[in-house]
Structures are given as structure tokens and as C-alpha cells.
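Written below as C-alpha cells is the structure these notes are about.
This part shows chain A:
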Amino acid sequence: MIRNFIISGSGGQGVLSIGTILANIFMLSNKYVNFCPCYGAEMRGGAVNCEINASDNELLTLQNSEVDIVVALNQTSFDKFISKVKRNGTIIVNSSLAKINKTRDDIKYIFAPMTQEAVRLGNIKIANSIALGIISKITDNFSIEKVKEAYEKILKNKTELIQKNLEAYLTGYNYLLERQ
Partner candidate 1 sequence: MNTKELLKGNIAIAKAALNCGCTCYFGYPITPQTEIGEYLSLEMQKNKLAYVCAESEIAAINMALGAASTGAKVMTSSSSCAVSLMQETISYACSDELPIVIVNVMRAGPGQGYIFPSQGDYNQATVGGGNGDYHTIVLSPTNVQECIDLTYKAFYLAQKYRNPVILLADGLLGQMAEPAELTDNPYPQIDNSNWRLDGANSRPSREIHSLEINQNKLNQHIINIYKKYEAIEKDECDFEEYLCEDAQIIFTAFGSLARHVKSVCNYYRSKGIKVGLFRPKTLYPFPYKKLNELSKKTPIFIDVEMNMGQMLKDIRLAILSNARISFIGKPVGNWLKEEEIINATDNIIKEHYASI
Partner candidate 2 sequence: MQVYSAPKTIKENSDFTFCPGCDHGLAIKIVAQIIDELNLKENTIAVASSGCSVFLYNFLDVDCIESPHGRACAVATGVKRAHKANGDNKFVFTYQGDGDFASIGLSESMHSALRGENITAICINNTNYGMTGGQLGPTTIMGQITTTSQNGRNKEYHGFPIKTAEQIALCEGTSFSARVALYDIKNIINAKNTIKKAFEYQIENLGFSFVEILSSCPTNWKLSPKESHEKIKNELSKTFPLGIFKDIKND
């Protein structure tokens, strides 16, 4: 198994934190993984993205021209990264902040109103965890223990926030079920 992801959005949407959590989940599941954030002046102006690669074997590829899954948390990221999705790959879009618009017909789309759902759950900042739930559902079905452990690694002892994020994660995970 080799998987690669781009997560993209604007500053404050938790792009790098959810990327780190995803990378940690793979690490805790004994996969090889690397996490490449954008950095420096690339982040000025508020656009943030990161790439995550995971594999059962030693990871030799550090930068991909195309990835299996792109998460776009707003319109700008959708426009910028849709071309990076592999044929038959998937783009997961935060439809609260991006138009429902299928500009390519060789990829799959999942539109979910993440910001709206996050607000409903009581914290606008956990929209990123909803995206993580959707990733889990359509890829590896991560064990919930590993997901929890990854959140704990990053958020340390902020138990309430961890709980909220897990709630958002499960909301994302179940989102497709409810839609089917």
C-alpha cells in the first residue's frame, strides 16, 4: 500500500495540524510515513498546504506530481490543487467554503459542508477533523484508538478539545454512510 495526500486550505483552518495528525495515525499504525508542509514565504497570504505519503515499505518518494487524495478546505485550494488529483483519485471539498463544481470528470468528488457541521458541533476550528473522518472512511478505516492517540500526541492534555475533535472525526466518518 502506498497512499499520498495533499491537504490544503487557509491559515487558521488547521491544515498542518490535521496533516500532522494523519501522519501520526500512519506512524502509530506502523506504516512508513512522511509529512511535507509548505513553508516560509509560500505561506504568506494565508494559503497553507501539506503533503503526506504513507506506505508499508520504506518511503523513497518525497514529492509527488499527483496524489490519491486532495482535501480542499476552501475555494482557493480547490482551484489550486484539483489538477494534482490522480486519475480515479478523490477530492474532498469543504462545500461550506467552496462551490459544488465538478471541473474534471476523471476523478471522484466528495462535497461536505465541513465548516457548517463544525459550527453545529460548537467549534468552527474542528472542520479539519471532519475531513480526517472522511479520509478514514474512504481509505484505511483507521482504528479509533490510533486516531485518539494521535490527537493526544498533538493536543497533549486538552481533553475537552480532543473529545470535540473526535466527535467531528466521527461526524466525517459517518457522513458518507448517512448519505448513502
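FYI, contacts are C-beta pairs under 8 Å (C-beta built on N, C-alpha and C of every residue); 3 or more make two chains touch, one makes a residue touch a chain; residues count from 1.
A word on the picks: all candidates are chains of the complex that A comes from, given by their letters.
All values derive from a computational prediction rather than experimental measurement.
S.K.: Which of the candidates 1 or 2 touches chain A in this complex?
M.R.: 1
S.K.: Going by the contact rule set out above, which residues of chain A touch candidate 1 in the complex?
M.R.: Counting only chain A, the residues touching candidate 1 are 20, 23-24, 27-28, 30, 32-37, 39-42, 59-65, 153.
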